[in-house]
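The other protein chains are all here in position, but one chain of the complex has been omitted.
On to chain A.
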Amino acid sequence: MSASEGMYDVALKPKLLRSLLREYVPDEKHPFSNPSELLYVVSTVKTHKLLSEWAPLPLEQDLVDAWKSAVDSWVHRLLTLASSSLPDKCWAGICLLGLTCQECSSERFLASYAVWLNKLVSNIQPPVGSHLLKAASCASLSDMFTRLSGFSNAKKDGSSQATKIIQPALKLLNEDSSAVVLEEAVCLLCTMINFFPLSVHRHYDSVEAAIVSKLMSGKCCANVLKKLGYVLSLLPKSRGDEDSWSLMMDKIVLCLNSQLNDAFQGLEEEVRSAQTLRALLPPGKESPPPLGGLASEQTSDLSTRKPERLLGSRICTLMQCCCNMLTSSYPVMVPVPVSGLVALVGRVLMVDGSLPPSYSFMTTLKQEFICSEIPTLQLHGLEILGAVVQGLRSQLLPHVAAIVQLLKEYLRRCKFPDLKIKAYAILKVLLMSMGIGIAIHIGQDIVSNVFIDLDFFSGEKDGKSSRLHAKAQTELSSESRLKKRKHSSLASSFQAQPVQDGLEVEMLHNLSPISVKIAALEALEALLTVGGSMRSESWRVTVDHLLITVATNACKGGWSKEERSIFLSGDRTATWADFQLASLRALLASLLSPGRVRPAHLALGLELFRRGMQETGTKLAEYCGHALLALEVLIHPRALPLLDLHSSTNEYKVLGSKIRDTVYPSGDRQISTYRAGPVDPESEDDDLYENWLGDADELEIQVTESKQNADYTEKPPATATDPTLGELPVKGASLTHSTTKEVEVLVSATGRNDKRMGNTDDYMVESPRSRNTQDQRADNGPGTAVDGCVAVQSGKDALESVDLGRRIASVENDTTAKSNVISEVHGTIASTSEQQVTETKDDGVTTIVKRISATLSNTDRSKDLMLESDNELSSDFPDIVDGDPDSD
């Protein structure tokens, strides 16, 4: 029965293991030539679970025995190999033993781990000299303890075994061994701290001293330093109490501060160091012992060959360690020295490498060295700031102001792309975590910064933006060419910028690289998401315009493929495709975030998303699909708005259009060009709420609304005779269900429109300068919307009255015609008085509102009026035409 199962056959496994043992695992007699064969062994063992010794029920005794003996001989072979005098064979045995620790059955592991442990330990102690063997043994030991920690019944024994390991591991650390061994020894220590904290507990101080002395020695490569920093940050976990964490943090930040003293000597005012120290060590708090005990003190002399490099890497490692402590979980509550950390980061961020005039002892050579290190230091400083924000979450509140202040100042001065990206990222996280409360206060600052970085339009008019795109494409292609030549990281691709500067010198030098633009767009997206509609009057219109322009430009030359860059270089670099995606994301936020006015660029945005969605299979298409789904609600609003005419104080217009009076951020030129340029006449003034309210009165919207609504124009008359379209939330809906009573209401509604027109007329006579077509139209909206809804509600219990419906339809057609004329008329008025929109308009509008509501209440009360208002339809028309010369 088992023979039929093929590769799933359990009986196959012992055989497979034996053949592996025979063919691929080295043995004593034959030379071991090709180490890569081990990879095959490992993958086979892992894929087929050859060591698991697990067979499905019912158990077959033969199979169990065969498998057991096969694994027995496997283990035996490994142990023999691990004792071999030949290093390569011994190494193979150790590596495979590590694999066995992961893969073998629990029973076998528990039964024999002690034997394996001894074998492995003997390989990290003298007289073994080979680095290879030591490193492999450390890795295998680490795996063994990881597995062991999973058995709760072996905890105690494991802990005592682990204690025995610490000493040899420390010895490895202290000896001057190679990077490979150090790395693995540090990993072993991490495992111990994580799983057997008690074992490290006893050697806490010596572990700390060993790590710190290595860290300070300056002889380790970057990789090892990183791991050393990591294990140092984990160390307090071995005790797991508040005090050890706090003590370690204090030690690290004080050490950092003193290292910074060395690094920035002469580059900053002397008081700075003392100030930071005071923040780190509030008066009354006694200073902790130095990091790593006294032993590390003597190593901090700077007489080595490249003292600045050494200093830089030390500081970075300590900062990294600090970040880890702030972000990796800790079992108990700990006091985070927020003020101290912010002061420390502030100290790093505010250094710009220039010599203050008072101080002249520093050699230019040293200045050059330090200047080359500053960006890295600042990057790590920003990372600490990010870690503080991440680690403290809502508890950051009392300190947010200081952080925001620091970031704002830094963004203003910072020129390096990587640093800017980081700063934007922190701002983004801050915005998202701190919410509207912060967004309404720092929105303006973010916007002015973003405008500088998204500066597509510096000194360019229409024609240039296409060139810009072409240039961006060349930028991209030259970037990828660079990538072919050398495996460039994010940072080095920015350094490649000067190469393109040769192509178009005059424009490129002031452009931020794509990745900064992406970061800026993301920050803007966060701002719009969180606080796009509250207190955003001063920047919202320009930001909306900026985003549609950026998105249009980004997508102008078609969609770039996102796979290419991944293929060319392993790590993700920011590409044009990412930029397109980021710009579309920000655009969606701008369209969705409700503002005072209906999104002005909805049509263009929809078009962009629709086009993007056709790029099947890309992330961009996915996002565009999501965007269209989200925007659909905006096009066909379902929820009815809260606002209605019956609320006692309905003076939103008064607050309404402060937009045009506000001073724009930083007086940038590109912003003022937006203002002066032709603004969409229909989108500028209409309030979103009013528009939505007005949707029962589609006619009115059509008058001025552009193409996107054009198809509605035909609908209302059509629905009057076609009851199936009754669902539409437009006037047609009420028409189809109309009873005589309702039709009366409707007639009154249209009558009111005419009233409005009459009012318009009056109004224009009063103040001919303003051009408030939309305002008035929209103001009228709520009233008619309410009536329309009433009609829909009570429509169920009534008979249809086709005759009346037809009449209404014709009335409507009339109105359409007329209001078209009106809009033309107003068009001319608008063109003459375009620039003269003033505050007086608001007053005008409020009087209008009052007057309209007065009329409305009149019509409500007296049914007789309706017929009259119907008559007015014909008489109003010429009046308005007459109004035209008046207003001129």
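Quick notes on this one:
By definition in this document, a contact is a pair of C-beta atoms (placed from the backbone, for glycine too) under 8 Å apart; a residue touches a chain by one contact, two chains touch by 3 or more; residues count from 1.
The rule is simple: contacts and distances are computed from a predicted model.
Hidden from the displayed complex is a chain whose UniProt protein name, among "Protein ROOT INITIATION defective", "Exosome complex component RRP46", "Rab GTPase ypt31" or "DNA repair protein RAD51 homolog 3", is "Protein ROOT INITIATION defective". The hidden chain makes contact, of the residues A:291, A:396 or A:541, with A:396.
Here the missing chain is touched by one residue of A:292, A:312, A:340 or A:381, and it is A:340. Of the listed positions A:136, A:235 or A:382, the one in contact with the omitted chain in the full complex is A:136.
Note on the undisplayed chain: of the listed residues A:441, A:556 or A:626, the one touching it is A:441. Taking the whole complex into account, chain A touches the unshown chain at residues 35-36, 38-39, 42, 46, 85-88, 91, 95, 98-99, 101-102, 130-132, 135-136, 139-140, 142-143, 146, 149-150, 178, 180, 184, 187, 191, 194, 240-241, 279, 282, 325-340, 391-401, 404-405, 434-441, 529-535, 593-594, 596, 639-640, 642-644, 646-649, 651-652, 655, 786, 789-790, 792-793.
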